[in-house]
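The complex is shown incomplete by one protein chain, all other protein chains being positioned as in the whole.
Our next item is chain A:
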Amino acid sequence: MPSFYHETHTLFGHLRNPVLQWIFSIDHKRIGLMYMVLMFTLFFLAVGAALTMRAELFAPGAQFLEPQTYNELFTFHGVTMIFLFIVPGIPATLGNFLLPLMLGAHDVSFPRLNLISFWFYVLGVILGISSLVTGQGFADTGWTFYAPYSIRTDAHVLSTLSAAFILGLSSILTGLNFIVTIHRLRAPGMGFFKMPLFIWGLYATAWIQVLATPVVGITLLLVILERTLGIGIFDPTKGGDPVLFEHLFWIYSHPAVYLMILPGFGIVSEVLPAFTRRTIFGYHAIAISSASIAGIGYLVWGHHMYTSGMSDIARVIFSFLTFLVAVPTGVKIFDWVATMYKGSIVLATPMLWILGSIINFTVGGLTGLTLGAIGPDIHLHDTYYVVAHFHYTILGGVIFMFIGGLHYWYPKITGKLYDEGLARIAFGLAFVGFNMLWFPMFLAGFFGNPRRYFDYLPDFTVYHQISGVGALLIASGLLLIVYTFYRGLRSGRDAGPNPWNATTLEWHIPSPPPLENFPKIPYVDFEPYEYEAGEPLVQFDENFRRIR
């Protein structure tokens, strides 16, 4: 059977040119792969910016960067990583590729809309990156665009703001498409509680995308109007209130944190059953905790603003609500641990990344509690402690989960296996490098090293130097992954449909999948993760009738 690499549907019927076949393809798998290539290119650009900053910070004092360049660099790093990579990342890449496969559908509900959101994404990327080359330099506001600075600065904020606005639109359209697909196109028999947990993660994410992104969209639009027309809404000289900007910004951006992590949690819940060869512990609890994290995530934005001027009562309430998020998150973590308990764990590379991510994320989550409490936060606010905390959750958590997922679904996407030995070395480098990079930052921040500064006191030198070495290690680990994947593509062994003995629907079709995924849609009247003596319990014949 020819795979989706050989044939495709496009927006304009049958196109001969293979490049146009990709650019105009409305097949969810090709769109997912296009996102993947573009996003990881940007990811490595942002990694480059981070390494440059680390090099500058290797010793106190100025080395080779101007302070203004440094401000633009960390803004570029933040904007690219947050808006271009991690927020849309997992849903747009793995989500697009896998959602219809896991649901037992031929495609997403609106394939053309899917392609249009990709184009919006490309437009956003072009707008965002353009200010790098068109004079005046990149924005220097940090990725949060806090008013009134973002209104007053001479740097090129307009194009970055418009880029973020358009990327928001793209993200909304993807979320909308996923919600409708999940509601409408589940295979017959598949109730909501028979869906794989990755789908649950994407579902909760999609609702956040749809309900939170418009808020930040209009807020950024107001800043744009502020800069161009001077309407005054956030400008204190005209009676506007910059703290309101912070409120509106974080009403989106805190749920966005969960928007980043929830699909990652979904990946963990897919990988664990496959490599422990048993059904996931507490399926319902994990599914519902995704939804409750999404819900509670809306109510906690104020914890970014303890020092911005809020009433004490509001601070106490936000602190309490922030702690509340730990409950469903804890439920998930304990369920994963319970899944592994007495399981026959296979320490393949995806499993290593997932275990690493659980460790990192736990550190990140627990340090989040100290920041959620008002007292410690006043001390730690805007220090490297915060930077270490969110890198532990986002880089050590989400990106580790993302990379674990990439390894896990690599055979499905390419039809090939990667070299296990190389992949493990890459994981080792990245895990050790990551912890060397960020753990010292907790200490530096605790002792009072402020974030976002181009320079630091000589007392902090040792932390920054250990970090610098760690940064090199993790960067080489990331490069090794790229090489491993490339080599797998060139000379890897054929993977076959189900190399990991996994149970969900995508593993029952050939790798790489054919154009319309399923020759016949299966009837799903079973739980997603059922094993019997280490083998998937459910099996289909070639017409997707159940044999077992």
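Please note the rule applied: a residue touches a chain if its C-beta (ideal position, glycine included) is under 8 Å from a C-beta of that chain, and two chains touch if they have at least 3 such contacts; residues count from 1.
One rule holds in what follows: contacts and distances are computed from a predicted model.
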Missing subunit (named according to UniProt) among the choices "NADH-quinone oxidoreductase, E subunit", "Cytochrome c oxidase subunit 3", "N-Acetyl-D-glucosamine ABC transport system, permease protein 2" or "Amino acid/amide ABC transporter membrane protein 1 (HAAT family)": "Cytochrome c oxidase subunit 3"
Among A:Ser117, A:Thr219, A:Ser467 or A:Asn498, the residue in touch with the chain that has been omitted: A:Thr219
Candidates A:Phe44, A:Phe58, A:Phe447 or A:Tyr523 - the one touching the absent chain: A:Tyr523
Chain A residues touching the omitted chain (full complex): 104-111, 172, 176-177, 179-181, 183-185, 187-189, 210-215, 217-219, 222, 225, 229-233, 238-241, 244, 248, 520-523, 525, 544-546
